[in-house]
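Take this structure first; my questions come after.
What you see is the complex with one protein chain gone and the rest in place.
Read from first to last, the chains carry the letters A and B; within each, the first residue is number 1.
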Amino acid sequence: MASISFDKVTKRFPGSEVKALSSVSFDIGDGEFVVLVGPSGCGKTTLLRIVAGLESATEGRVLIDGKDISRVPPGDRNIAMVFQNYALFPHLTVEHNIGFGLRIRGVPKAERKRKVREAAELLELDQYLDRRPGELSGGQRQRVAMGRAIVRRPAAFLMDEPLSNLDAKLRVEMRAEISRLQRRLGATMVYVTHDQTEAMTMGDRVAVLDQGLVQQVAPPVELYQNPANVFVGGFIGAPRMNLLRGTCRGGTLRIGDRPVRQKAPNMGDGEVLIGARPEDVELVSPESEAAVLTGRVALVEHLGKETHVHLDIDESLTLPDGGNIVATSAPLAVPQEGAVVGIGIDLHLTHFFAADSGLSMRAH
Amino acid sequence: MVKSVGVLPGSMRRPRTSLHRQPGRSVPRQAGIFLAPALIIYLLIIVAPTVATIWISLTEWKGIGDEATFVGIDNYRRLWQDETFRASFNRTLTILVVGGVIVFACAFVFTMLLRELRSRKFVRAVIFFPNIVPPVALAIAWGVLLAPRSGLLNGFLEAIGLSSLTQTWLSPDLFFGSIMAGLIWIYTGFFATILMAGVDRVPNYFYEAAGLEGASSRQLFTRVTIPLTWDVLSVSAVLWVIVAIKTFEFIYALGGSGTDPSAASWTLPVHMYVIALGNRSPILALGQGSAIAVIMVIMVGLLVVLLRRLMRRGVVEF
Partner (left out) sequence: MTGSGANRFQTGVAKRLYRWLWRGLGGAFVWLWVAFSLGILAWIILAAFKRNDTVFADLWSLPDSIEGENFSDAWGLLNLARTSFNSVLTVGGGTFLTMAVSAPAAYALARMGFRGAGGLTAFFAFGIGVPVHSIVIPLFLGLSEVGLSNSLTGLTIAYVGVSIPFAVFLMTGFFRSLPTELEEAATMEGAKPVRVFFSVMLPLAKPGMVATSLIVAVGLWNEFLLALTLTFDEAKRTIGIGLLNTFGAMRYTSNWVGLFAAVVIMIVPMTVLYTWMSRRIIEGLTVGATR
């Protein structure tokens, strides 16, 4: 197995001013499952394709087991990749699709057959070996793509949104299955997705990318509890984190004009962004002392287990694209739409970010 | 933080460097192996003779066995003053422009009408058919159709009591019109087929959406079909330029069964053939013929570049 290191990897596509990746540096340990997550166009797929050798970095190096692989052709990197649309060869049977790489490498027929059979059994594909991809369901094709990756026992697996073409139910099943498979093979895995549920449930660590920059690399729980900046805070978690503008002067936090009674955690004076996850927002009576501001109930969404309450608040208190405040509440204690309610926020549970840099103020 | 809703996954919009431009792999050498055989044959069979043609066009040469003498641009100058050449040139232009307008008008009508027709595959197969028949055979058929006394057309007109309309269709006055009609008959099928296949590639939901918005069938055609098949139209226009300027066998064979056709039917390629390769041997005008060939190639080149410019537009993917 293998470790992968990114050393100041920068990518600029020809004819484009914008850097698709700028100075990406972090390490992936041997046998580790790392998820690259971020919005469309953040550079996650480009980073994966650079590891694969399908793209080359404009600057910087990629090291596998400490060796710079920039000049090694893709096929010689001992890496396997599962493509988003699986990229199965339509003219070959499942058996030949899985065994394609072995055949290229000149593995003798008997051994090839045995290895393909093993991989197929692991993925419960053994009845389908004679079929062509066109005759398989989406889930089965996905498994064939996995089979083609694992049969060679490569040093690392690269997966580019492998579950995005499956329906919701199958996606949940395959999510668990890929995690199991990775643990069983003990393989290093780099997994690209835009789906934060996949990122949170599958990865040992998650790397969040935005606009070609690594925002944070951390285990999922850490990412949720301690986001390094506003972007990570907003990207991870659904419904997304509420952000309010505030100012801090001499230990007193104000949201708009209203001072918050609760003592703010120790931080310097200045503009801050207060991040409160919906489950940490409490709906109280407008006159209550716990209310740091008031809002009008705009929409109530019943999800069964819990209820999302969307609240309109004074626009000057939110970010331009921040929209309204969302609170989750127990199904029974739900206010009427149109009602004015008080919004309570426990400052011990909120996140503080510097208004200018967006960086978290907690860690310092 | 817009979640991609499966419209276009980010990875598909990303500009890609070519797969083969790998670090540590010399690309041109690989490409060279793939390209060399075709390129060598192409250079030897097409390009070198074309260059030779340019040279011959600057000489006076009566044929193999005669010594070619260099005369500069004399051939071109003489062509410029030659009435016959100008008539040939005008005929080729007429085919290109008038014929082109009619061929594409007919092809569009077929395209629009056949969209809804149940027997469209059959109709398409029939109208394309002349394009797989040898031009000589087409010329024979056209001759039979238009023959003065015993031709099918005159026979048909007489049979339905319209003998007043019978004509000597292949007389010098009408000959070129008859040629045009034949070319239109042949090539409409070809271009209708290409346009129809282009239209077939447009997903039906565009028509459904436009229909729901209340578009008439003419609006569907101008607002949906034309813009979404623009690349096909552009290629078709280029192919027509080439076809219209190059077309030769049909006219040549219709003009005379094995003899050189009369000058009243000459277009540029026929003119070129007759003076450079025709039956007037051994007093052939190879130099002047080659000059006509060069003019044709230049015409094709200029018009193709011009058309490409005029019709250039961003590629619409769907």
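In the analysis below, a residue touches a chain if its C-beta (ideal position, glycine included) is under 8 Å from a C-beta of that chain, and two chains touch if they have at least 3 such contacts.
These numbers come from a predicted model, not from an experiment.
Only one residue from B:L93, B:V136 or B:A210 touches the chain missing from this view: B:V136. In the complete assembly, the contact with the undisplayed chain comes from B:L152, out of B:L152, B:L165 or B:I226.
The omitted chain makes contact with chain B at the following residues, 16-21, 27-28, 30-31, 33-35, 37-39, 41-42, 44-50, 52-53, 56, 64, 109-110, 112-114, 117, 121, 123-130, 132-137, 140-141, 144-145, 147, 149-150, 152, 155, 159, 185, 188, 193-194, 197-198, 201, 216-217, 231-232, 235-236, 239, 241-242, 245-246, 248-249, 253, 257-259, 269, 272-273, 276-277, 286, 289-290, 292-294, 296-297, 300-301, 304.
For chain A, the residues touching the chain absent from view are 52-54, 73-76, 79-81, 83-85, 87-91, 100-101, 104-105, 148, 152.
Here is the rule we use: only the chains that are shown with their structure count from here on.
Centre to centre, using the average C-alpha position, chain A and chain B are separated by 55 Å.
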